[in-house]
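The structure appears right after this line, and notes come after that.
What you see is the complex with one protein chain gone and the rest in place.
Showing chain A:
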Amino acid sequence: MECALDAQSLISISLRKIHSSRTQRGGIKLHKNLLVSYVLRNARQLYLSERYAELYRRQQQQQQQQQQQQQPPHHQHQHLAYAAPGMPASAADFGPLQLGGGGDAEAREPAARHQLHQLHQLHQLHLQQQLHQHQHPAPRGCAAAAAGAPAGGAGALSELPGCAALQPPHGAPHRGQPLEPLQPGPAPLPPPAPAALCPRDPRASAACSAPSAPPAAAPQAAAGASPPASPAPASSPGFYRGAYPAPSDFGVHCSSQTTVLDLDTHVVTTVENGYLHQDCCASAHCPCCGQGAPGPGLASAAGCKRKYYPGQEEDEDDEEDAGDLGAEPPGGAPFAPCKRARFEDFCPDSSPDASNISNLISIFGSGFSGLVSRQPDSSEQPPPLNGQLCAKQALASLGAWTRAIVAF
């Protein structure tokens, strides 16, 4: 009766459940789908924080390498190799984060930094939202790139850099990589927001999406970084834990604002009060865009009112926000755009197209939507994908985040 308790498999399972519920007799069960959406949300939180941490750590390493590049070239090679050992262990834990070695550090760097920036933005906004809901002053600092990267990454690195809830997973010792404070450095990185580190307050540190790893001594940030805060409460291993300030409305009251980042299209979509507007990332013109792996991407403009791509109908008489789901990512997606989340006052229909599921990831940030899609017109839909395939593709779109990095 074992099962993998990692975020990705949970997301996959949850999506499968939602998909199959649409074909079950008796119609969609609101209660069950609501509960599944909570699990999805929780898994997504963890996934986000893991990705962010990893990107951040890579950023760290690249900067290190940058500095090393001042030195005689043969050192560079050394450092690349030096960086590498830190990778595989975490790569293993990160699943699709297939960090191969190699690639030019410099070429990799701007893209990675860029990704990091976007992810950072996303996470910032997300945390701010939590803040807003739970009045926690501190977590903002968690997202701030103030402190050095956590330990060299043996095991699951599901920590936020600088977050005091950092604990080297399984108590593994540092890999010997010196920790450095992240330098604001090159442009796309935002200035560290209220530079306070993740705080001493365990509740706030809990808000920093603490890892699933069993507690261990928090790594010591290098000079310049504030000392870590009190460790997250002890937990039983194998449970994702501690990411929430009690009570557990974490991320649920997303009615104020939620942001979703699509790294493939480099579009940041913000949902506010149920209405979407697009904050198109300035990097839409970024040279990195072209190099991003065009995969089946997250549908970016979930419910965007503005037509992002031609050819999509928009429901004029929607009283709620849902326009069409966006956007084919630039590379062209296997999923046709589909209508989303127009909830009218009737029980949700069964069987909207399965490709809706791929959009669920982005939708879920904005609350309970996505489960109550109306049946789209059959004309605009491709043959529905079965749930399994769809979940994989949805997950693949999650993995697209890292694919972009790997490409460099």
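As a convention for this text, contacts are C-beta pairs under 8 Å (C-beta built on N, C-alpha and C of every residue); 3 or more make two chains touch, one makes a residue touch a chain; residues count from 1.
Definition applied: contacts and distances are computed from a predicted model.
One chain of the assembly is not displayed; among "Membrane magnesium transporter", "Septin", "Proteasome subunit beta" or "Serine/threonine-protein phosphatase 2A 55 kDa regulatory subunit B", its UniProt protein name is "Serine/threonine-protein phosphatase 2A 55 kDa regulatory subunit B". Taking the complete complex into account, residues 1-5, 10, 13, 17, 25-27, 29-32, 34-35, 38-39, 42-43, 206, 233-236, 238-244, 246-249, 252-255, 273-274, 320, 341, 343, 345-347, 349-350, 366-369, 372, 375 of chain A touch the chain not shown.
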